[in-house]
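Left out: one protein chain. Kept in place: all the others.
Order as written gives the chain letters A, B and C; numbering starts at 1 within each chain.
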Amino acid sequence: MHPLVSSLPFCVIAGPCSIESYEVLTQVARTIQDLGVTALRGGIYKMRTNPESFQGLGESAYSIVAQVKQELGLSLVSEVTDVRQIKGLSEVADVLQVGTRNMYNYELLKELGKQEKPVLLKRGLSAYLEEWLQAANYVIQGGNSRVMLCERGIRTFERETRNTLDLAAVPILKSKVNYPILVDPSHGTGRKDLVLPMALAAAAAGADGLLIEVHPNPEKALSDGAQALDLFELEDLMKRLRTLLPALGRRLSDPGIPFFSSL
Amino acid sequence: MHPLVSSLPFCVIAGPCSIESYEVLTQVARTIQDLGVTALRGGIYKMRTNPESFQGLGESAYSIVAQVKQELGLSLVSEVTDVRQIKGLSEVADVLQVGTRNMYNYELLKELGKQEKPVLLKRGLSAYLEEWLQAANYVIQGGNSRVMLCERGIRTFERETRNTLDLAAVPILKSKVNYPILVDPSHGTGRKDLVLPMALAAAAAGADGLLIEVHPNPEKALSDGAQALDLFELEDLMKRLRTLLPALGRRLSDPGIPFFSSL
Amino acid sequence: MHPLVSSLPFCVIAGPCSIESYEVLTQVARTIQDLGVTALRGGIYKMRTNPESFQGLGESAYSIVAQVKQELGLSLVSEVTDVRQIKGLSEVADVLQVGTRNMYNYELLKELGKQEKPVLLKRGLSAYLEEWLQAANYVIQGGNSRVMLCERGIRTFERETRNTLDLAAVPILKSKVNYPILVDPSHGTGRKDLVLPMALAAAAAGADGLLIEVHPNPEKALSDGAQALDLFELEDLMKRLRTLLPALGRRLSDPGIPFFSSL
Partner (left out) sequence: MHPLVSSLPFCVIAGPCSIESYEVLTQVARTIQDLGVTALRGGIYKMRTNPESFQGLGESAYSIVAQVKQELGLSLVSEVTDVRQIKGLSEVADVLQVGTRNMYNYELLKELGKQEKPVLLKRGLSAYLEEWLQAANYVIQGGNSRVMLCERGIRTFERETRNTLDLAAVPILKSKVNYPILVDPSHGTGRKDLVLPMALAAAAAGADGLLIEVHPNPEKALSDGAQALDLFELEDLMKRLRTLLPALGRRLSDPGIPFFSSL
């Protein structure tokens, strides 16, 4: 089967870099629901280079998430940064994300292999594709086969973008494994003006879905504002995807847990 | 204007890495003409890493090209590797290509600035976008404004592909300059199985055209066979482009000199 | 003060990639002691890309280490790969090493900030110097100021070596911070034939010490044999360092806990 032909419906996961407050989260979540986005993303525990940067709300975000999920019925993808967070985070998140800085954190991956929640594993900053697949094997070998991979840009000499989005990774991975392959054009470029073209390019390259940073007011975001779309830009992206996907023989997924909703 | 919206018709330039014989060239050229490909590409002077590799037919290809052009009426894009070739090559080529290894060859670029033929300038192996645009300025300042740029992959740590195709370069360049921006997924990946998905991705990212290596029998090509499509694969690519481009609000160019046919 | 002039004595930390058995460890340890090497290194918990590769002896190495240390009185540098290992490992290791794959593991670094043992923090595979210093800040801000940094090669396009040893990092870091700066030419090149020249180069660039992989029989090592020196090659390296260091105005450290032996 040609890598471009995939039986998976196309999933869009969108939301703020960090969960900052009930007000911001519910505003984003309502828009996402209106636009037919598959699931919400939002950081509760953040990996920040600078130890003095905002590190996420942590446990105090749990009640915010619980309330928004109850009101709107959305699924949540959120990052786990330490084995000690798994139990608590699993009560509010539907997919546990492993960020680029933890791709080689094999002790964390082993623990996630013992869980039932799907795992979204991002590529390390300069990971070979082979290393990334081996990292996924740490999860698989623990017994959890609900793995999805997400290309999020690699570190190269080029300085115009925060990272270089390696879209060739998509068809290569599709030819090697059966995991859903996502692309994150927000981190993959670090520039909001590049998110739309690279999102469409990812779809055309055969990706099974997107991870998109959105904020009602990107200039005021507590983290990563430079790469977040506002809600109108997200609407435009969804509209263009609805035009593009049929030309690629694909359709947008129904809302729910991405790729593993039937499980 | 959004980088994805371009008034330029989408050009496909396809052909063999090297011009090897009248038989091979005419076979490719007829197929290209049947498929509505915009122009033919073919190397007469080759830049080869190994001094003992096949270096192209050189001047002895001129009569082959002249005959095929007369029979079929196609335009030819061909690479110039030294200032001393410009005069002769201009008699058979409609577009003079500067390869990745010569992007910094400013003396060559200055000479091309004095010509009338359009110049297709490929990105250097590890050139910053800014350096690439400055290289284009060497041509422009000489008086020749018919410049088109071609992203062809950059050198990174990743080893699964020959180069890493940097598609984010497309929308960045579209926001900075008015030159047509092409993408070469053949050199950009070095693998024929990746040419189709990356070609479609390039179009979705907003590229104005493609450079594609094709050979009737890739296994027997004298150079770069691993990345050449065969004629059936080219047909498939053209068919998929005809489905995709309207969903992007674009159409395929008529055959002729790419982008500058009316000049 | 010029970065090349340092009041720190030059430390050499050498030993096997993994601790495999009492026999191998004691053989290496005796040689190290005879040669005046500062401290022993040896992996108890290993980070392996492939989940099916040898992962280190784990807790069962503790008694081996305890016995060798009792017999010979050496200090040990060993890697910690998870917060749950800190307590046990601290009973046998004198310096806790954080490997390249965990440089961004901020939860681990925060825990090490609460410890008294010195921390040897390796540079991430593609970490900017600024990110590395910020990672060190996670340890420092926890209250543990006994940090040493170790350049171990970065990931670049070059394929002849496993990594590209970035020796310019040494004088840059010396001009910014007061931490001892080490260099690991074994991982930094991945080739035993390059260890000696790059070790001498590191010293000449102003490094405060070296991390060297040694094995009595590299061909039989359970991990990383291609980059391990044998014991005769280590002897040659020590001899050359004793000739070189005085010409750089430096001297070899006495055996003990590297850099923080007086604490």
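In the analysis below, a residue touches a chain if its C-beta (ideal position, glycine included) is under 8 Å from a C-beta of that chain, and two chains touch if they have at least 3 such contacts.
Model, not experiment: these values are computed from the prediction.
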Per the whole complex, from B:Ser6, B:Ser78 or B:Asn102 the residue touching the absent chain is B:Asn102
The listed residue (B:Ser21, B:Gln67, B:Asn137 or B:Asn217) that touches the chain absent from the view is B:Asn137
Of the candidates B:Leu8, B:Met47 or B:Leu72, the residue in contact with the absent chain is B:Met47
Across C:Leu76, C:Leu149 or C:Met198, the one contacting the chain not displayed is C:Met198
Contacting the left-out chain: of C:Leu8, C:Ile86 or C:Leu129, that is C:Leu129
Touching the unshown chain, chain B contributes residues 47-51, 81-84, 101-102, 104-107, 124-126, 130-131, 134-135, 137-138, 141, 155
Across the whole complex, the chain not displayed is touched by chain A residues 126, 155-157, 159
Hidden partner sits against chain C at residues 2-4, 126, 128-130, 154, 156-161, 164-168, 170-172, 175, 188-189, 193-194, 196-198, 200-206, 243-244, 246-248
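Throughout what follows, only the chains that are shown with their structure count from here on.
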Per the touch definition, the chains contacting both chain B and chain C are A
Expressed in whole Å, how far the mean CA point of chain A lies from that of chain B is 35
Flagged in chain C as touching 2+ other chains are 126, 155
